[in-house]
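Written below as structure tokens is the structure these notes are about.
Removed: one protein chain of the complex. Kept in place: all other protein chains.
As written, the chain order gives the labels A, B, C, D and E, with residue 1 at the start of each chain.
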Amino acid sequence: MTQEQFDSLAEKIGKVPKIFQDLEKINPELFKSVMGLDQLVWDDGCLTRKEKKLIAVAIAAALRDPHAVRAQIAGAPHLGISLAEIEEALRVTFLLSGMPAYVYGRTAAEEIYSK
Amino acid sequence: MTQEQFDSLAEKIGKVPKIFQDLEKINPELFKSVMGLDQLVWDDGCLTRKEKKLIAVAIAAALRDPHAVRAQIAGAPHLGISLAEIEEALRVTFLLSGMPAYVYGRTAAEEIYSK
Amino acid sequence: MTQEQFDSLAEKIGKVPKIFQDLEKINPELFKSVMGLDQLVWDDGCLTRKEKKLIAVAIAAALRDPHAVRAQIAGAPHLGISLAEIEEALRVTFLLSGMPAYVYGRTAAEEIYSK
Amino acid sequence: MTQEQFDSLAEKIGKVPKIFQDLEKINPELFKSVMGLDQLVWDDGCLTRKEKKLIAVAIAAALRDPHAVRAQIAGAPHLGISLAEIEEALRVTFLLSGMPAYVYGRTAAEEIYSK
Amino acid sequence: MTQEQFDSLAEKIGKVPKIFQDLEKINPELFKSVMGLDQLVWDDGCLTRKEKKLIAVAIAAALRDPHAVRAQIAGAPHLGISLAEIEEALRVTFLLSGMPAYVYGRTAAEEIYSK
Partner (left out) sequence: MTQEQFDSLAEKIGKVPKIFQDLEKINPELFKSVMGLDQLVWDDGCLTRKEKKLIAVAIAAALRDPHAVRAQIAGAPHLGISLAEIEEALRVTFLLSGMPAYVYGRTAAEEIYSK
């Protein structure tokens, strides 16, 4: 894995690259497959990367997954996503997954955007 | 609740309007509050209705909620959303919530879009 | 398992008694343990059976579990629980787990209480 | 938002009032709607506030949501809820959502009630 | 996709091959990536296919996913897995995800193994 791929992954899934570095050594085939899938998910298509990032943030909050929500939001500013856009995506989370799910997302967003 | 509000709701949450009609009678205040919240979530803001619908479809699939996923996708064609756009949103669901979650969304989408 | 225990179980978990009958044959010890635990959960203590049933209905809806929600609500009328009480318990579900979770509970309640 | 409303909210959802203060500024309409809904959920009705709080604790534990469970239990002593009542509500969580869900609730309850 | 790959997939994920056939046409790259990942997951390694299938059954039940649990169990008899082995795997599901999750798995297992 090149440094560039590494940084790109760190941005997307947060501080877990060591796991994936290990995966590359232990099982290069699985590593390649996961990375390939990841790229196919994020590549621009009918939807922009930005739209897909907002979807990912809203899903991670709906699943009440503190690591995933932080990791997804961490990559959001680089894609030109505003805090207001995230807040609006999280309203859909509120409706479909309840107030605490919204709070997960909102808290992580405040932290990351106030840095 | 006017017929128009009714149809709009049916489109958004699927075949459950009877529940909400009852709610209007039993507890008009709660009904009004829920409807108000619902409208605030869906109104155009930083994100378009279309973008929010795609977020809702992806969340509902990620939660493996067959009713919510069907209800959300049911409203998608009216907003000019293509099957390819839904499929792409569901790839994010795949990554964050696994293959069966993707299959939930994809199966519902095929059914609704092939009508 | 006596017929009485059987009926009591059927009331609590719905149409799955065959599974537990089998369990009694295959593994009487596990069966006894599960039944004992079940009884300890439902026995009157600080909370009444009625209060615990309302908690069970609200949890099952919050987990979006259509079988559990139906099974729990099926036993509710026998405990003197009104539809209005279930509806109010489900509002807590709405707040903590989102609108579709409320709809799961409410739909099952309407069906069972309109019989 | 008055200080009183603020304290009431903090008691219910824990240490996240800043998010809701911001929401009041960014989007006063959504804020009002969420607060209104919240009040309608918690108001005494067929069920008492105490009964609804026990339901909320049990749901939050069943969803394995550490923040929501802590926040809900934080408000419990003020409503005259005993640790034994919470423990009994959490047994329903054990049955419907497994031992780790019970442990989430029980651990938070011990912490808050031993202060 | 050859007929053989098709049958192998149908066995693993149940009656959803049409979705994947479509995926092969719409987006052959994503299709290839998903299939490759799938194969890497199921290939014999430190664990046998049989052990991994039991893990998959237990996870699908723990997630209360009726489609995934049916699909995973459908492939179990071909791998020489007995009903008693599935039942024992599902006890772990009971402990970690509650009685209704166990019931999901057990019901699906009874149906498939009694054919």
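The criterion applied here is as follows: contacts are C-beta pairs under 8 Å (C-beta built on N, C-alpha and C of every residue); 3 or more make two chains touch, one makes a residue touch a chain.
It should be emphasised that the depicted structure is a prediction, and the values quoted were computed from it without experimental measurement.
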Chain not shown: contacting residue from A:Leu40, A:Ile55 or A:Ala68: A:Ala68
Touch list for chain A against the chain that is not drawn: 13, 16, 18-19, 22, 26-27, 30, 34, 38, 60, 63-65, 67-68, 71
Residue numbers in chain C that touch the chain omitted from display: 27, 29-30, 33-34, 36-37, 40
Interface with the undisplayed chain - residues on chain E: 37-38, 40-41, 45-47, 51-52, 54-56, 58-60, 62-63, 65, 68, 82, 84-85, 88-89, 91-97
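By our rule, only the chains that are shown with their structure count from here on.
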Whole-Å separation of chain centres (CA-atom averages), chain A against chain B: 22
Whole-Å gap between the CA centroids of chain D and chain E: 37
Set of chain C residues in contact with two or more other chains: 38, 60, 63-65, 68, 84, 91, 94-97, 99-100
